[in-house]
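Structure below; questions to follow.
Rest of the complex left out; these chains stay put.
In order of appearance the chains are A and B, and numbering begins at 1 in each one.
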Amino acid sequence: MSILYDEGQQAIATESRRILEARVHKDDLLPLLQTSGRYHEAFWATAKEQGWTALALPEAHGGLALGLVELGLIAHQAGRTLSGAPFLTSNFGAAKAIELYGSDDQKQRWLPGLASGDVIGAVAIASGPDALPAHPKVTLTNDRLDGVKDGVSGALHADVAIVFANGPGMPVLALVDLAKVEKTAIDSFDNSRCLADLHFADTPAETLVSGSAARAAALHILALQAVITAHEQTGGAEALMEIARDYAVTRKAFGQPIGAFQSIKHRIAELYGLVELARANCIHAASREGQSDFVTAAAAARLSATEAYDTAARDCVQIHGGIGVTWEIGLHLHMRRARTLALEQGSSLFWEDILVDRLAGEAA
Amino acid sequence: MSDLEAYRAKAAAWCESVAPAFGKAARKGLSVEEDLALGRRYQKAKFDAGFAGINWPTDLGGQGLGHIEKITFEAEEMKHGFPNVYFGISLGMPVPVLMQFGSDREFVKERVLKALQGEEIWCQLFSEPSGGTDLAGLRTRAETDGNGWKINGQKVWTSWAQYSDYGVIVVRTDPTVAKHKGLTYFWVDMKAPGVTVRPIKLAGGDSHVNEVFFDDVKISDDHRMSPVGGGFSVALATLMIERYVATDSAGFGPHLDLFIDLAKDLMINGRPAIEDGRIRQQIARNYAMRSGLDSINVRARLMMQAGMTPGPEGSLNKLVAVRSRQKLSELAIDLQGVGGFHFDEHASPKDDWASSWINAPTGRIAGGSDETLLNTIAERILGLPQDHRPDKGVPFNQIPA
């Protein structure tokens, strides 16, 4: 079963859209591409001020006790305007891991800061091409972490990280204070994601879960983040579809609007289809948090949203012709973001496998 | 147990109880005529059990329940392969349109009751040889004839016309005005003098569609279901019903579970095909697409239950689902290798991959081709410009053929 948004949820969508459209402009985002480690500070200030950082966290720790549906709505709007920092998703993932698997002490220590946005969290599960590695390269021995987690979104500014590591004979999910951890900035095609490699060297870490439960926990956190990211991707794809539509009705070639040519109009109609399928899967997945089919629903949302955003980026640029590939028009901001979000939380290859394992009864 | 769960249980129990008499096994080896006769008995049993016209008004023989109960029943019904295909169009579009637009209410009630009990079948006479995608370009004409009308011309692709008692029809009553303005909507008696039905054999070997010829067929003016010249909008209303009735995220082909079972069963050089990334990718992509459509459809029903109008995304159903079904069916055949050649002309596209594959092109064309649907989405939903149409605004009888 899917859901209809109620009035409160619709208000969240409308209001966050209004605010983001007023405060985030491509002209502020373009310069961020060419430096490493900077993010759009006004975006993050807005997220904190509006309570979006607290939205889906428990009231007891400074949260607003709403859920995936509401945070997804924000992410959708952030995807439309191109969010200027990755922390909405990374903080949420880190906070959920602590909320679900942490001790009371750990919650007390970290959740209020993550909820207010004054503390930045990161989630480091992947290792190179493995989104959820069978044997993580980072090792945990006697509560000390060693090794490198590569390509962690938001890590450059993160205070705390959730790390999936190889513990003594079994995987663990660990909580790590990053204050003294070495970070190598990554020069990426989407620098405002503040990507870094985290170098652990005898770094103190606290185990949240271990054994096969750690793997399940890591997947659950990934799936939660994937649903948020899928909303963001769907928002980006929707924006591109609208940009393409608006261009096609105004731009003329051979004496008529280019939108009258079926190669253009049918392509935009196909984008509409991809966006609506992604949106439907997102709404469904957000409504299934806590249910046994949640990971399945998250995978479907993730796959359709990644396809929608990548395709919309390709097609919207193509429909624009030469102007589409210029720096100034900024469509490449979406192109870059589409690829970034396609990698964060695991690529389509990963989610296809997760989904089929479940459908074919090969996984719990 | 919620009310709906209770309803589902009741529906399931009834379907189980009649499965031996009407289910897949009972139909095996029957000729089309025998199967139709069985189908009429099934429809009557369904009516008697209170499962016909589930969401239709009680004063017309329906059950007065919601759309949600209807699709709940249909989900159970689908499991048994009952012979209900002959009534799908009839109860799907023409009879609902008759309920909405028929002027003689006693006549309407009599027809609806007989249709619900499988005694009478209605067909829908829209498409013509000259233009499948161009409804407003139709050429079959009705001229005034005394107080009534006289119909001449030809329709085509009419499903189940050979078994139909009545049909709804759109004809041109004024060729001197722009093409979509000269149309009028009627019902006709399919047994009337001058009506000739000729079945068309399709690519898969069966003949459920027909050509229908009208040769001076006389009807009185009370057959009229729209204002004179106002037939186009009633026809569009019919098509809207059709688009909404026709939702199946499997594209009217096999359920994805059947593909997964196939991939689990087939061993390729000692490994199950389900372990092959190419197969896995198609399963995952199809699942994501189908679950998206399912979610769209569930939300549409929730909106209708809440008295709202569903969003336009419902128009994606047929386009996306049937196209995907076609390729997935090809892959299912590929997967079987030299075991994939087998073909049974009478197998069901819902559970046989070869049948699904060979009938898929019909699904991509009937009820609005892929291209028509894309144009509709582009123009009606997204506000993109119409294609160049040299015939636009030109009186019908001045458009070059």
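Simple rule for what comes next: contacts are C-beta pairs under 8 Å (C-beta built on N, C-alpha and C of every residue); 3 or more make two chains touch, one makes a residue touch a chain.
Here the structure is a predicted model, which means the values were calculated and not measured.
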Copy numbers per chain label across the whole complex?
A x2, B x2
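Just so we're on the same page, only the chains that are shown with their structure count from here on.
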Distance between the CA centroids of subunit A and subunit B (whole Å) is 41
Mind pulling up the subunit B residues that touch subunit A in the complex?
256, 260, 263-264, 274, 280-281, 283-285, 287-289, 291-296, 298-299, 302-303, 306, 313, 316, 319-320, 371, 374-375, 377-379, 381-388
Note which residues of subunit A are touching subunit B in the complex, please.
1-4, 245, 248-249, 256-257, 259-260, 262, 264-266, 268-270, 272-273, 276-281, 283-284, 297, 299-301, 303-304, 307, 351-353, 355-356, 359-360, 362
